[in-house]
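Would you mind keeping the following structure in view while I ask a few things?
Left out: one protein chain. Kept in place: all the others.
Up next is chain A:
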């Protein structure tokens, strides 16, 4: 979560500086009027961050709950309009705001200066303290920041907590992981002795797991470093002012601490009481759908591009040959993870509205193309030279010889290797979860955070991956046998 936020900051810093230059200031502010006229307040959030926002199942329906949702409800009520929640990846929230798919974003978002360049923020509505999550059995050992000396502390990489541990707990080993869930698993299995995290989240974990406990180590935190605010379109002061009035009202009555967080906690323990995995099958189903979609589309593009690159590599024209060689070597010599991030954040700077899914598909396709190119090249080179000579002696051009004689035979030979690449892609495509594409890996992480169960979702995802690859390899084997008889 925090990593995504940081990365998002980075992209918005770039995008923001590009777009701000060209934007003409809106002369009149009709933002508040606009919402009232529509009669609905459309709110964007990323409902995977309890207790701020998350989902519960009620009578088979998905319901959005959490303290942010309560604030949004109150705001809509004050405006006299209906509330509509749009759930999306955290990364996409500000883009959705900029492209006016939503009227506001409330998602435990920190109003950093970088974000303030592209959107307007309300007042801070909640400022949680920085806590430590520990195992219950260590409760007597760990009391404050000093009692941890020499211990291993976990924190989310790129997060505020990570910095705090680094700066204020110098005598400790720091272990950074990207996901809170993984850190909690590490805590329970004794790989780390404590995990630094934000107050509300830490309390949520402790509340749902009796073997865990929170303590306040009294970090020294600047007020500007923490706090959540609501984001709006740039230049919509009337709507911001209205939101601030609601926030004042909520603060005055201390609603967040007295009502919203306890309510969220109730939903969470409800969640964890009936958190049999079966309740989350839709998550896994959606994940499978995306994994298969990404894989299938990437296989198609990868195959077309791979054929192109293999022919380029076999070309007698030096520069074309070299281009293909460099491409193939470069792609095979760099990790897919880096390529995915480069396409999403690098190329995403130029094409701003590129969704993570498209970026993921592009990256996986480009990667696969390099491997497919080598498979096809070896397939072509395995065809005896006499085949090409026979074709040419019949008056076929080089192009026709490839098309009608060599490629069909090469394809038949490399079918097993291509099938293997397909299967590999099902597994490798799990990397796109790092940019927030909702594939099986990503959905599994959502289930982890919704159920507070670490290992079981991993096991289920593992089995599902296996079922997909095993099923596919059987299907491919069937076609392979069929082709052999032809």
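Odds and ends about this structure:
Criterion: a contact is a pair of C-beta atoms (placed from the backbone, for glycine too) under 8 Å apart; a residue touches a chain by one contact, two chains touch by 3 or more; residues count from 1.
Keep this in mind: contacts and distances are computed from a predicted model.
Not shown: a single chain whose UniProt protein name, out of "ABC transporter, ATP-binding protein", "Methylmalonyl Co-A mutase-associated GTPase MeaB", "Transport permease protein" or "Glutathione S-transferase", is "ABC transporter, ATP-binding protein".
Checked against the full complex, the candidates A:110, A:409 or A:473 give a single residue touching the omitted chain, namely A:409. Check A:40, A:387, A:420 or A:469 against the missing chain and you find that the one touching it is A:387.
Only one of A:114, A:138, A:400 or A:480 touches the absent chain when the whole complex is considered: A:400. For chain A, the residues in touch with the chain missing from this view are 384, 386-387, 389-398, 400, 404-405, 408-409, 412, 486.
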